[in-house]
Every structure is written in structure tokens, then in C-alpha cells.
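Every protein chain of the complex appears in place save one, which is left out.
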Amino acid sequence: MTPTAIRAEGLSFTYPASARPALDHVDVALPEGSFALALGPTGAGKSTLLRAVNGLVPHFTGGTFTGRVHVAGRDTLASAPRMLADVVAFVPQDPISSFVLDRVEDELAYGMENLGVDPGHMRRRVEEMLDLLDLVALRNRSVRTLSGGERQRVAIAAAMAAGPRILVLDEPTSQLDPQGAEHVMAALQRLVHDHGMTVLLAEHRLERVAGWVDVALGFDEGRVQVGAPADVIRSLAVGPPVARLGRLVGWSPVPLTVRDARNAAQSHAIGLPAAGNGHRTGDIVGALRGVTVAYGDAVALRDVDFGVREGEIVALMGRNGAGKSTLLRALAGVHAPASGEVRVLGRAPRPGVDVALCPQEPESVLFTDSVENEVRATLEARGLPDAAAPWLERLGVVEFASRHPRDLSAGQRLLVATAAIAATEAPLLLLDEPTRGLDPDAKQRLVRFLRAHAADGRGAVIATHDVELAASVATRVVMLAGGEVIADGDPAVVLGDSHVFAPQMTRVFGAGWLTPEQVAEAMA
Amino acid sequence: MGARLRSFALVASVVLATIGAPAATGGAAACADEGPHAALVVGNGARIVKLCVTLDAAEVSGLRLIELAAAQHGLSYGFGLGGAAVCRLDGVGPGGDDCFAEYPDFWGYWHGDGREGWAWAGTGAASYRIGDGDVEGWTWGAGDTGATHPKPPATDVGGVCVAPEPSASPSQTQSPKPNPKPEPTPKPSQPSSPPSASSSASPSTTPVAGETRDPSASPKADKGTATEEPSPSAAISPSPSPSGAVLAVGPPSGGSGGAPVGLLVAIVLGVALTVGGWLRLRGRSKVAT
Amino acid sequence: MRTGLHPGAWIAWASGAGMVAFVTTDPVYLLLLWALAWFVYATHRVPGPEARSFRLFLLAALITLGLRTGLVLLGTVNPSNVAFAFLEGLRLATILVVFGTFNAVTDPFGVVRLAPRRFHEPALAAALALSIAPRTVASVANVREAQRLRGIHVSPLRSLPALAVPVLEAGMEQAVTLAESMDARGHGRGRRSRYRAQSWSRPAAAIAASALTAAVVFLSASFGGWAVLHPPTSPLAWPETEPILLGAIALLALPGFVRGGQG
Partner (left out) sequence: MSVALHAPALGSPAGTRARVTLLVLANLVGAAAFLWPFALPAIAGPALENHKMDGPWLLFALAGILAALLLLELGRGGLGPKTVALLGVLGAAMVALRLPGFVAGFSAMFIVVLVAGNAFGPAFGFLLGTVGTFASGLFVGGLGPWLPFQMVAVGWVGAGAGLLPHGARWRTRLLWLAAYGAASGYLYGAIMNLWSWPFLVDGSAWAWDPGASAATNLSNYLRFYGVTSLWWDSARAIGNVALVLVLGKPLLAALDRAARRMHLDLRQV
């Protein structure tokens, strides 16, 4: 049998200032050549296990550590992370923060320099990694100028260059558009299939990864179950839309990929979908008319007409750099257009009063010392009654009310920032990438929150890469490309018309089918 | 990002780093008051000159005293290090800005101790203050301390500025006429000084003037350049002065003795480089666009 | 990527030309250095923000020259004083122009990479600071905007903490990620090798050697006293021009005749 790449035995770990163990008697054994997925809600211990594999836990964090972790036969307790650098590589969630050097090629070589690899060998390895991850054209670029997907691939190449056989990645696709995610997963699969590497990754967006992996680690409150992805997903009651559908209609095994689902669906007759969830009833809340926005010479938006009505949730979609964020910023009145007109409630937008935007880096919103105070700062600024708790409750972060925002996970912080922004009670709410790092539960809360917001007769625009979010919550989808609107209409039509942005249900059942719930209802 | 900020920060920081902060400099303002006098003794290794100098302020610096001596008596001099130090006096010493170019020989600086004796100066002539009745000395020679450097002859102010006549006028020394002819029989400080101290200077004047002041004899003049004073000598003139010896000196004129070949080469080189730079830039921008 | 010459050659060139400027106040040599710096800059300039630094240094040089010379006006004004101050100012300004060229043609990361192995860690920290700084600036803008978006108009007294704290917090978080990543990639294991250490091409070596020669010639003139490096200003006289020194300065133009390889 194949040797074990990662073995954890009786592993428990508690962070220094924490009462509750992050990992609780975990036993895991991954053979070499595994492509493993760690899944489970935020705070269930995924990141902790990932960090235990290369010794960052406990060497970097401190804390109380019980049990053993062996990586490629080495005891992590006996070796500092740097001493494991030749056997295990780690790619953190936000690769740009992890880059040490400026130039792609130098970044790839950095790990090998630390290991004292001889220059000739180093040169050959760098060339190999450039080829393997399709980075040759980027070799002289500054890492700062790369797109999200390119950064992720550079980070993987940099982590792998020193020749470790085990690769650990924390949410590698959370910042990527669907194509970028696909690229990264394909590259990882090649490493596993063609080069026999062991890959362990944590990810919330199961629809992007579930079909690629061959083993899953299900996390729940510090406990871990290891098994085939289908089994784990079924027992954790999470999963990509096809799996949710499978559970709803009682398929066994639960399908994990579009292909599985198609096979399973062959025996079910399903007609054409009912009318979509689009309904334009209210008045226009905010609008752009002939708006052009430029950054220097680069035109980010070109002559865009766009409107959002009361009760609408509009999903803005498109590649990275298509102009989504720019459109939101123009609508929020923080970036004045070069030409054209921006109107919110019939007048120039007043940021924080009648339009509120939660930006792509939610951290930049947070500036007080507790979650509760974040919301209160907004309420105070708007002269609203000092009641923060309802907002925190709506977004499911009330349990962290007294915590420091920076101590929360990325997903939790995003929710806190959303609460702080939403508390302005602006009639037009704009969210830029609102599901980054959210686990499925949190995403559901966000969906409920948005629906309630729209039901109150207010408008919302979300810029997102998350196709399934758009499919489940949007009343209208606007597709941008190169700064222009290329599609605008009912989600069923716009998403159904797209190869890249089609949700899983559309891929299985054809245009018009968006969510598992909708399909299950039709099947019943 | 912040291109303008960056530019501003750069320019400001570079300027500040190099110049410190706006600094004010100034010398003493000239004032025409007459009255205070000081004695200046200059020994250039070949002869000794004693001059009675009328101060233009109650206190002047050691350097100012030399300038006054030049104005009043035609003493030739050259300051170096940006005018902070004495390079040349009475025709002896380096001609450039580097006063120690002929080290170990240099101009030693002395203060009279009021009892005809001398004290080696601890501070520079730029910062030393001289008042009425002070005695200052400068000697050319080797030796880094007062113990080893040649000392000026015993002097007191009364011996140089005997019977001070306040009517002494500095005007005649402004004469632009170069005086290339060394006087074979100089008579320094003739009129009223006691014969004792001042007469010692006279015998060796002529050979010194001939040796060190002729541009053709100077090593630097060989290079055909223009650092030497155009006046070949600063000879002691017989013109009578009520208050001390008078040295006539040719004023610095802009002209140069030798052909400025080096300068021409430098100009050609500079122009070529500048034009070459323009051409390079133009060529590049063509390629770029 | 900028000029293909080894950054060490540029350091040698700038130090050599800088030393020449240090030891003389002769306007002939100094102005020649200006022409030469301009020529070298024109040859190696790469369009981009860094090319601007030559213009900025030139501006700084002129300001310095003006200030230094202008100081005289506060005191006694006579030709000697003005000439002396001008030459002093010219010397400082020349040093600025030389370093302006240096800054315009060298890659800052290349300079950091030259750090001796013992100083690997401080040099790495400096390189990190260079690459993180633009994001820090962006982060300030983001935070300010995000607060506006919440309708928060903090009082002037509170606005600084409200701005500085999130930026610092974000930076600290990045430091954690960075440190993890460095540790996981073997930083500090003791052994180190260097990837593609930039090699000394023949032109680069020639530039360094010629700059060194020029500096040595001028230093020997300064210490040996065989040429006048400081023209007398009191009383005024024309500067001397020594052929050997002219030749030495001409050596510094060498980079202007070497193409830096790939722009």
C-alpha cells in the first residue's frame, strides 16, 4: 500500500487565549497522492489542522498541543515549520500577503534559497515550476500586477518549488472568478495525477472543488471525519447544489458533480421551469445614465446605463476587472464619473445616507475595538437609535458582539462589516463580493438578509463571482465585460445563456433552472 | 500612486538632506569708523613685514585684518577653503583654494601676548576677534605647533603703530596699476618706527620676490593656467605712508596668463555630452512611439 | 526590469562620480559632471516613474544651488563671497545630479539584492517594505473611503486614530500571514544559496573600474596636492583645468557608451 503522507493521531489543540479546543482528538491518515478537501463551517478547525500539518501549529501560534502529527514520516513537534519546508508547502488564503519578493521568478526561488539549493538545480526547478503552472509569460512580472488567479498559481508554484511532496492550501479559490478557480483546480489535479503529490485544501465553495477531490475531511466542532467526499458531504448536510438536490430528492449516492447529477437525473422527467424570480415592481432607487469612468488612461466603465428598483436584488457578474467594483463605486458616489449621470433617489448620491457600499476589503470598514461598537458607530453617525444587536442578529454575528473584529475569521469579519454598512438603513445597499470566506450557513443568513432587505422595498446590488449565490438570490443579473453591460435580465435567462456563469442546476437541467429547491419542487 | 506626493517628498527631502536648513551667513558689515589699530606681522620665510592696520570696527576677525592690510598697505594675500583660511600672504603660499597644498610648509598663525611675545593660535583666523592695540602674526614654515613653527620677531603694537595718525587713508592702494617691477631697495616701515625691530626684514626682499612671484618660475604656471595672480610681484613701494609700510599689489584681473587649452577641451567635452544626451533621448522616444 | 547592468556597477559609478564632486569646487569639473550625468541618464533611462527621479533631483539640485548661493545675500555681498557660495552650492548640486542619475537607472530591488549575505534579513525586510508600501497607501485610501460610505464623519481629533488604527491592524495581519509563509518556506534554516545572482558582465566591470580610477585620481590630487581642486575665490581667479583630471572625469562617461541590454 502507499505510504502515509499525513498522519495525525489523537491530535488536540487549544489556542493560547481560548477555552475551547480548536481540534479535539483528531485522527487522520492521508496516503501519498491524495487529493483531499477539508470542509465544514467556519471555526470548526479546518485552518488549525492545515497549520498543524506544517508545524505552524503549535510552533508559530503557541497553545496547548496534544497528540502527534507526522508529515512524510517527520514529527511536526520535533521540527519547526522551517525545518519541514522541504516536505510540506503551505499556501495561505490571501496569497498577496504571503509574497516575500517582488518578481515572480524570485518569489519562486525564495524557498529554495532558504534550503540552500545549489543555483544550477534551483534554476532548473524554477523553469519546471513555471511550465507546470503555466507561468512562463509572467516570470518577470511584479507579483503586485497579477490577477487573483495568477497570484494563486504563483503562490502554489512558489510553495512547491522547493520540492515538497505535500501541498496544503487554505481556501485557494475564494478570491477567484469561476475561470480562475477552474485553472487553479486543474493545476492542482495535474500535480496529484501526474506527479503523485499529496494535496490538502480547505474550501467553502464546494461546487468548485467537490468534483475534483478524492477524499474529504469533514470538520465539525473540532472533530474530523475522513471518507469519500460523497459520504462526508451527506453526513455533514452540506455540499454543492447538486448534492443539496440529491438530498432533497433522495438520490443515493449523493451526486457531487454536474456529471453525476445528470446521470442521476436521467430517470426523472422535468419540464420547463416556471417563471423566474425576477419581478420589477418598485420605482427606480438608483441609476447610472451613460456613465463612463476612467482610471488614468484605462477606461473601467464605458457609457453604462444601469438601474435598480425598489425590491430588486441585482447581481453584477463578469470576469475580474470587468468593471463590477467600479460600477458599485460610481453608484455609491465615491468615484465621480468622467461623463454621465449618477442618481440615487433622484439626486446625486449621498454615501452613507441613501446609498451604502460594503467594499471588497471589508477589513477597511472596521476601526473600533469591538463588533458591537462597529455597528454603533454607524448608528451614531446616522443619528439612529443605539440598537446594534438586531443588526448583528440578522447577520448571525451577535455571539461575537464584544469580540475585537480583528480576532474573527475573514468570513465573520465580512458579516460584521456588512452589518455595519447595512445599519445606515440606506435604501440602496451595495455589496462587493459579499460571500468571500462565508461557510454555507453564513451564506444562507446573508441570502435571508438580502431578501428581507428587498422585501422592505429597498434595493440591493451585489457584485459577485459566486454563481450559486446569484442563482439563489438575484432578481436580475447584469453581466459586464470590458466595462460595458453585455447582458441584463432575468437570472434564468442571463445565467442560462452563459457557459462560464451557469449555475449547477442550469448545467444539469438546462436554462431556467437555478436552485435545487426550485428543481426539487418541480420534481415532486 | 501618489506620484505628486512622492515627487514632493523626494525633492524636499533631498534638498533638506543636503543643505540642512536655510542658514544665514554673514560677515561683519563694513563701517568707516577710524580709530582702532592693530599690528600685523607677516614673515614669509624670506622677509618680515610689519604693518599698522586701521580697524574698521571695534573688533574684526583675523581674516578681516588681512583684508584691511591689503586695502591699506597693498599686502598680497589669498584665502582658501572658501575664504576661511589663509593660503597666501606676501606672495608666498599655495595659489589654489587648498591652503595646505605645500604642507609641511603652511602659514602659522600667532597672537601677540601683549609683552612682545607670541602665542600659537588655537582658533582659526576666521573666528578670532582682534581689537584696538592687538598684535597678530603670520609665519610661513613647517611645524604643527607653536614649539616647532618659526616664530615671528618680538613685536609690540607701539613699535609698529607709532604716533598713530588717524588721517591715514587707505585710498591709494586701490590703484589698479600693476607694479611688475620689484624694487631693489625696499624700505619697509620706514618713516616712524624705531630702527630696532622692523629693519630686520629688509635685506632679503629682492631674491624672494624674484623667486616666488614670477609666473614662469612657478610650477603651476608651467601648465599654462591661470591661478597665479597676474601681478608677478608685490613689491614694497617707496611711497610714503604715515602709518606704516605700504605694499603695492596688482589687483586681480580676470585675464589669464596661459592658453586655457584644458578649459576648451572641457567645454567641447561638455557640449558633446549634452548634445549626445539629447540625441539619445530623442532616438529613444522615437523607438518607443 | 530596468537596465541589465549589475547594480554594483551603478553604485561604483555613482560613488566614484560623487567622490570626484566631493573633493573639488572647480566649476569646470563640476559642470562636466553634470553633462556626463545627463548623458548617462539619457542612455539608460527607461520611461516610467523612476525616470522622473532624475528630473526631481535636477530640481532639487537647482534649489540647493540657489539656496546656498542665496544665503550670501544675507551677509556681506562681494564677488568672492558669492563665487565661493556658488561653487560650494554647485558641488552639492553636482552630487545630487549624480545620484539623480543613479536613482533613475537602478532597480531598487536590485540594490537590495546586493546586500551581503550576513545582512540578508534586514535587506529582505527592506525589500518587503518596498513591495508592501503601495498597498499601505492604498489601504489608507480604502479606509477613508469605507468610513465615508458609512456616513461616518469623524471629528478631526478622532479621524487620525480612525484612519491609522485600521491601517496598522491590516498591516499587522499581513505581517502574520507573511511570517507564516516565510517560516513555512524555510526562512532562517541557516543555509542559504542565491538564485541567479546577477553576474558582472565585462562592461559592468569596466564601468566600476573606470569610476574607481576617476575617484582615485581625484583623491590623490586632493591629498597629494598636485593639482588645484579649489580655485581661489578670495581674491577671485579663473579655475585651472588639469588635463589628467579631465581625463579622469571623462572615464565616468563610460556607462553612456554601454547599452544596458534588455531595457
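Chains here go by letter, A, B and C, matching the order in which they are written, and residues are numbered from 1 within each.
Following the convention adopted for this analysis, a residue touches a chain if its C-beta (ideal position, glycine included) is under 8 Å from a C-beta of that chain, and two chains touch if they have at least 3 such contacts.
The structure presented is a predicted model; accordingly, all values stated were derived computationally and were not measured.
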item	value
Among shown chains, those touching the left-out chain	A, B, C
Contact residue for the chain not shown (choose from C:W13, C:F39, C:F86 or C:F102)	C:F102
Contacting the left-out chain in the complete assembly, out of A:T61, A:S147 or A:N320	A:T61
Touching residue (missing chain; options B:L63, B:I130 or B:C161)	B:L63
Where the missing chain touches chain B, by residue	2, 5-6, 8-10, 12-14, 17-27, 61, 63, 81-85, 98-101, 103, 106, 109, 121-127, 144
Contact footprint on chain A, counting only the chain that is left out	16-17, 58-67, 77, 82, 369, 404, 406-407
Touching residues on chain C - with respect to the absent chain	14, 18-19, 22-23, 25, 50, 52-53, 56-57, 75, 81, 84-85, 88, 92, 95-96, 99, 102-104, 108, 111-112, 118-119, 121-122, 124-133, 135-137, 140, 157, 160-161, 164-165, 167-169, 171-176, 178-180, 182-183, 187-188, 190, 219, 222-223, 225, 230
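We take it that only the chains that are shown with their structure count from here on.
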item	value
Separation of chain A from chain B, taking each centre as the mean of its C-alpha atoms, in whole Å	80
Inter-centroid spacing, chain C versus chain B (mean Cα positions, whole Å)	38
Chain C, residues touching no fewer than two other chains	134
In the complex with chain C, residue positions of chain A that touch it	51, 54, 56, 59-60, 80-86, 88-90, 92-94, 96-103, 105-106, 109-119, 122-123, 126, 140, 142-144, 158-159, 162, 332, 334, 351-353, 356-359, 361, 363-367, 377-378, 381-382, 406, 420-421, 424
In the complex, chain B residues that touch chain C	1-3, 6-7, 10-11, 14-15, 18-19, 22-30, 77-83, 87, 94-98, 100-103, 220, 223, 225-229, 251-252, 254, 256, 260-263, 265-266, 269-271, 273-274, 276-278, 280-281, 284, 288
Residues of chain C touching chain A in the complex	1, 109, 124, 127-128, 130-131, 134-135, 139, 142-143, 145-153, 161-163, 165-166, 169-170, 173-174, 177-189, 191-197
